[in-house]
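I have a structure here, written as structure tokens, and I will follow up with some questions on it.
Missing here: one protein chain of the complex. Every other protein chain is in place.
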Amino acid sequence: MTAIAETLDFDEVLEHFDPVLGLEVHVELNTNTKMFCGCANVFGGEPNTHVCPTCLGLPGALPVMNGKGVESAIRMGLALNCEIAPWCRFARKNYFYPDMPKNFQTSQYDEPIAFDGHLDVVLDDGEVVRVGIERAHMEEDTGKSLHVGGATGRIHGAEHSLLDYNRAGVPLIEIVTKPIEGMGHRAPEVARAYVTALRELMLALGVSDVRMDQGSMRCDANVSLMPKGTTEFGTRTETKNVNSLRSVERAVRYEMTRQAAVLRAGGSITQETRHFQEADGTTSPGRPKETSEDYRYFPEPDLVPIAPSREWVEELRGTLPELPWERRKRVQQEWGLTDEETRDLFNTGAADLVAMTVDAGAPVAEARSWWVQYLTQQANTRETELPELPITPAQVARVIALIGEGTLTHKLAREVVQGVLAGEGDPDQVIADRGLEVVSDDSALLAAVDEALATQPDVVEKIRGGKVQAAGAIVGAVMKATKGQADAKRVRELVLERCQ
Amino acid sequence: MNVIKQTAAELAARIHSGELSSVDVTQAHLDRITKVDDQLNAFRHVDAEGALAAAAKVDADIAAGNPPASPLAGVPLGLKDVLTTKGVPTTCGSKTLEGWLPPYDATVTRKLREAGVPILGKTNMDEFAMGSSTENSAYGPTRNPWDTSRIPGGSGGGSSAALAAFEAPLAIGTDTGGSIRQPGAVTGTVGVKPTYGGVSRYGLVAFSSSLDQAGPCARTVLDAALLHEVIAGHDPMDSTSINSPVPNVVEAARQGASGDLTGVKVGVVTEFSGEGYQQGVLDSFQAAVEQLRALGAEVVEISCPNFAYALPAYYLIAPSECSSNLARFDAMRYGLRVGDDGDRSAEEVMSASREAGFGPEVKRRIMIGTYALSSGYYDAYYGSAQQVRTLITRDFAAAYSQVDVLVSPTTPTTAFRIGERVDDPMAMYLADLCTIPANLAGNAAMSVPSGLAADDGLPVGLQIMAPALADDRMYRVAAAYETARDAAAGGALINQIPEL
Partner (left out) sequence: MPNISRDEVAHLAKLARLGVTDEELDTFAPQLDVILESVAKVGEVVGTEQDVPPTSHAVELTNVFREDEVRQGLTQEQALSGAPAAEEGRFRVPRILGEEQ
């Protein structure tokens, strides 16, 4: 092993190699209970308080499948355009590890519930890439270990470990892609975009919290390089512990540059598990295995096969919500948006809010502009998410309506929104309390217009001479005098009338 | 009238009428255990306090005029030490579980408690039910009350010896390849393996999950039927539990005892005779067949050619499943831990603990199973064994299309001497030759005493097999046969047992 971590410049990597990716994503389902027992499926909690004889692997205890978990797996498979197996089973994956109470993991092996699908992924520039899905299968999560002694809770150098089995038996779906080839320099971006799209999909389906920070969505990235012009896959590494969307991109990019450096130096890649280091964006090798694992899979005799009827599958297909990419397409068409506008709408997370604002009576363009621009800025300033802002779509729609009927100018409207965000109540309440209504009484406005005209006779001359655009100066003065509460459009009309 | 020599049905009638108290009956059996168990080692653990408390509750109920909780309320029982009992030691005959107090009851245990059956204690067994002689118990062999130099059968030798020695009128066994029937045969008692899925496996510490089945052990067919009805029935905690009504075995036993077998077709399995079969066993079997014919049954010979492959298939399937089932005994969460000196790793402690905690037969089977499931060997061993299972099931189906029940000797020989086969695993395995097919096919089967072998004066068992879910059919034949045999012999076989 080389002592110094060497990497090759990313562009140079691509001169010589084509990257091949394979992504394995584990998603914890948000069922009420675990996959094979009635223990609560909740994150955290006092250690070993969500356990029973089954998930603790006590002698004699038996598993019984959570029907809701199977249902979620099928819905997920359908959303990923997969075939749903008419008959499949769980198997036992046998290996010893203290976080696994039975020393085998109940998992699907050669009979996954869903297989052969795809997910369309939209990249930053709007290009759509189709990622093939090899399979999606059900399995159970392990317990959690706490390593005591040695350096900072790491397994290496620890004196002993403490085990909590609250997580043991939580339902997991593992989604495995087919090899992702031909992406070139976009490979790291595709990896991130795929995991992002998968995350959105799970949210739309409502089957998982997909919190990468809490481990309810975890990604392992397989990366290999093949020399340009060849077609045989190179030796791959599997990078684990990739716990954010950004890390997915970084980990893939790093592995590409690391492997390229090894290969260019005449070395070869070791097939191994590597760990992503969040701090510096590198990967490091895991402990080499003494012997190749032999998991001795065989059908789980304590469970019976799953044979979803066609009727059930079709019924579940009927429960699928509009999927994120379908919705994107529909919204773009319905609202007549450009690719860029569509991307902004969805990337800011404003789509739902805009739709609700439109439902509350606002025109699309205004609703979109408020949420995607002004309110997104407000969310950023406050370091919060758009939906968390203390303003409702109905309130935004009301503000837009008030602008439309001339009660508010844009400037005033922003003040009203600030008032709502500050918790001062509904828009109408804020307007009343702050006295923000547009001055629409012509006599009051005329007084201000006449005053401004009187102070700028040269401008009056210009207007009368046909230079209509000079009216702007007068309008500005009037707006200033009325502290912005006048309707600029009306002021302009009055100025032009007076100068005729 | 000696209480301990009575049948469970007689005891129940006298307890329910108020003539006898359950406490007295339970105490009489506890006294008997105290008196004779030193010579037998049938009980691993005696729970006098728990049994008497349960008995007292039954007595109180009856005194209060409440109907008995079940037809067996108040009649005490010995429970094989492979079923979990909350707060009461459950060792499975293994050193690895010495001192373990399960935090939960098996479903069978729960049903017994709910039925008001006092549990006298836990009966000895081959370690994790692996064996045919009870010599593989880490706590010393159990001896056959007919001749204490001989084995009481296995793995449930504790239960069969307890019945034959009048230490209990009822017992529970578990049968993976014959562990209820073979001990029944060699101790002159009745042992029933119900249809797979008929009795819940929840809390039955698994040896081979697809074969294990708990069942009733008694001294008469009617007693076994009464106990069968107490423990059988659908259990949502066991995925392999059959969700259909329990066959009416008590009614069938009563009907059989009072009637003949006109219209019943009995098939004699031709493969179960010849070389390796003791003459005294074959003679007793022949007499039993004549008795059935005399009762009006039509007897035909049936060939089941694939039964010849049952033994090898069994000794692949059972060890394979056991290698996985016993992986959980790793000294991390419960059970014996050795070598934890603060320096040894978890992996080393696991190996050392499993070495110290398991006996040689368990180790042998774990290694056979590990081998059979290994990549490269799976198809030739485990895979082929599963196919043999299909062939055996087909043989049974063909046979049951011609006859109602099948009969054979339960075991090829009578009880062998302690120590005779311990160093020759293959010789030991032959004891299960006739009993294994029913486990592989999941059918019902039982052993009923057919007399003493003329050549050595030891008990012989008649095996009666019936299709899955037709347990009542074999009870009817067994009860008719028992009644006729006892009448012809001038009393029950058990009455000929020498005094201890």
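Chains here go by letter, A and B, matching the order in which they are written, and residues are numbered from 1 within each.
The rule is short, and it goes like this: a residue touches a chain if its C-beta (ideal position, glycine included) is under 8 Å from a C-beta of that chain, and two chains touch if they have at least 3 such contacts.
From a predicted model like this one, the values you see are computed outputs, not experimental measurements.
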Chain not shown, its touching partners among those shown: A, B
Contact partner of the left-out chain, one of B:72, B:151, B:231 or B:350: B:350
Options B:186, B:331, B:458 or B:497, residue touching the unrepresented chain: B:331
Absent-chain contact - pick from A:44, A:67 or A:465: A:67
Full-complex contact with the absent chain, from B:294, B:380 or B:454: B:380
Omitted-chain contact residue, chosen from B:240, B:450 or B:463: B:240
Hidden partner interface residues of subunit A, rising order: 31-33, 37-40, 46-53, 55-56, 64-70, 87, 89, 95-99, 142, 145-147, 149, 155, 158-165, 273, 286-287, 289, 291, 293-294, 296, 298-299, 301, 303-308
Those residues of subunit B which, in the complete complex, touch the missing chain: 100-101, 103-104, 196-197, 210, 236, 239-240, 242, 306, 309, 312-313, 315-316, 323, 327, 330-337, 340, 342, 344-352, 354-356, 358, 360, 363-364, 366-368, 370-372, 374, 380-381, 383-391, 393, 425-426, 440-443, 468
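As a convention for this text, only the chains that are shown with their structure count from here on.
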Gap in Å, rounded to a whole number, between the CA centres of subunit B and subunit A: 57
Complex interface listing, subunit A residues touching subunit B: 53, 56-65, 92, 94, 96, 98, 101-104, 159-161, 163, 294, 296-298, 301-304
For the subunit B and subunit A complex, residues of the former touching the latter: 83-84, 90, 92, 97, 100, 102-104, 106, 201-206, 208-210, 236-240, 320-321, 323-324, 327-330, 332-334, 342, 346-347, 350, 370, 373-375, 378, 382
